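Here the complex is missing a single protein chain, while all its other protein chains stay put.
Naming follows writing order (A and B), and every chain is counted from residue 1.
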Amino acid sequence: MTALTAVIARDLKLALRQGGGAGIALGFFLTVLVLIPLGIGPDVALLARIAPGTLWIALLLAVLLSADRIFEPDHDDGSLEIMTLGPVPLELIVLAKAAAHWLVTALPMAIAAPFLGLLLNLSPTLFLPLGLAMLLASLALSLLASLVAAVTVGLQRGGLLLSILTLPLYVPALIFGVAASAGGDALSGSRPAALLILLALVLLALVIAPFAGAAALRAHLR
Amino acid sequence: MQQFANPRRFLRLVDLVEPWAWAVTVILFAIGLYLSLVVAPQDYQQGETVRIMFVHVPAAWIALLAYLDMAIASAVAIIFRHPLADLAAKAAAPIGACFTFLALATGSLWGKPMWGTWWVWDARLTSMFVLFLLYLGYIAIWHAIDDPGRAARIAAIVALVGCINLPIIKFSVDWWNTLHQPASVLRIGGPTLHPAILTPLLVMGAAYLALFVTLHLTAIRAEIMARRLRQMELARADEV
Partner (left out) sequence: MFFPLPIAYCLLPTAYCLLPIAYCLLPIAYCLLPTAYCPTMELQISDLACIRGGRQVFAGLSLRADGGSLTLLRGANGAGKTSLLRLIAGIAEPDRGRIALLGGDAALTLSQQCHFIGDRDATKLHLTVAENLRFWGAFLDGGDLDRALDSFGLKALANLQAAVLSSGQRRRLALSRLALVARPLWLLDEPTVGLDAASRDRLAALMAAHLATGGIIIAATHVELGLAGIELRLGEALVREVAAQ
């Protein structure tokens, strides 16, 4: 267990010192939130209606933006190769990296999102559902992002490829996430049902991401 | 299956089968188009435009089938290391993407007179569009990685992970109340369509399937040739 905690602790330390993860993601989040009202117009009622969806989109894009930093640095400086020589299987290393990414990037944004939603005149009654749904979904987002990051590590134009490949995987999370936060949408059922489906997505990602990600990393290290 | 691991044997099989496959495809299309365009009755609501269904629905079926084919080939490539399996998956992808685009385009053309809109983001359409993106992503992976062995492995993983999308598409219409009509053919309890409409649909479905198989075999042969060409080029570079 100490090997995994060492990986997570090191990633957290690096994120703090380099300031790459949380800062940039939060900055991107704010950029999206500022540009949307400027583009759509100051109609407050309209903004309130689109606020949950916009926050979700901003969350997804910001997580995507920081995803290529999950494995790229370790792949570039050779740490990934040495990690395969450790007592921990590669699957758990993928899980540990996803956990570190979640702690640094997805979790802070999921917590900050409802409050930043005030910029879009988000109704305060939606704070708790939105926060809860984002907290849950951010786990799935980080896991899936680390899976696709493992697939595209070391590739040129990897960032673009990462976006194309992650998009289909994020669609269910987005659909049910918005349903869980906004509620009363024609697209899906009630809020608790959507939350349960989000939980199912998280569990599915928890199973698929380590194995597929490790297989992809092994193929790259070949 | 193992006996066709040798490309030469497989190429001989394709050469043998190809003319027959094209013949079957053409015949099925002839029968199917005749049945759809001439014999099948008009819809009392939609008139003649309902005939787009005979082009649109089989295309959607093949789009899904092609992805299933890709996923199975990828699984075989990973588990059994069958040398032609990753080529089969790579060959199926552009064909499947074209069928998906055909389904989306014909569906859009059908949607305008029927629903009054070119596009709507309901569950079925969204998941078919996502399937199209999955195809594009898969094709992009092949082009992004130089080493063919590594590209085959990574692409196989991408295809299998994208498999999750298939059941979501199939059952999405059951889960959500949408504009798209619910499943009428492949459902528990049997098809709900009248035989006059069902028969041309099934014939067109068979025709599309024959077309897909023919194109797929041809594409696999092309991939084998391309691989041979690359090996010859590598050998040439080593000589110098």
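Convention: a residue touches a chain if its C-beta (ideal position, glycine included) is under 8 Å from a C-beta of that chain, and two chains touch if they have at least 3 such contacts.
What you are looking at is a predicted structure, and each value in this text was computed from that prediction instead of being measured.
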Touch criterion as defined above, residue of A:82, A:128 or A:203 at the omitted chain: A:82
Interface with the unshown chain - residue positions in chain B: 146-149, 230-231, 234, 238
Where the unshown chain meets chain A, residue by residue: 2-3, 6-7, 10, 13-14, 17-18, 73, 76-79, 81-88, 218, 221-222
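In the analysis below, only the chains that are shown with their structure count from here on.
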Where chain A and chain B are represented by their mean Cα positions, the distance between them in whole Å: 31
Of chain B, residues touching chain A in the complex: 78, 123, 126-127, 130-131, 133-134, 136-137, 140-141, 144-145, 149-150, 153-154, 157-158, 160-162, 164-165, 168, 175-177
Chain A to chain B touching residues, read off their complex: 147, 151-152, 155-158, 161, 164-165, 167-169, 171-172, 175, 186-188, 204, 208, 212, 215-216, 219-220, 222
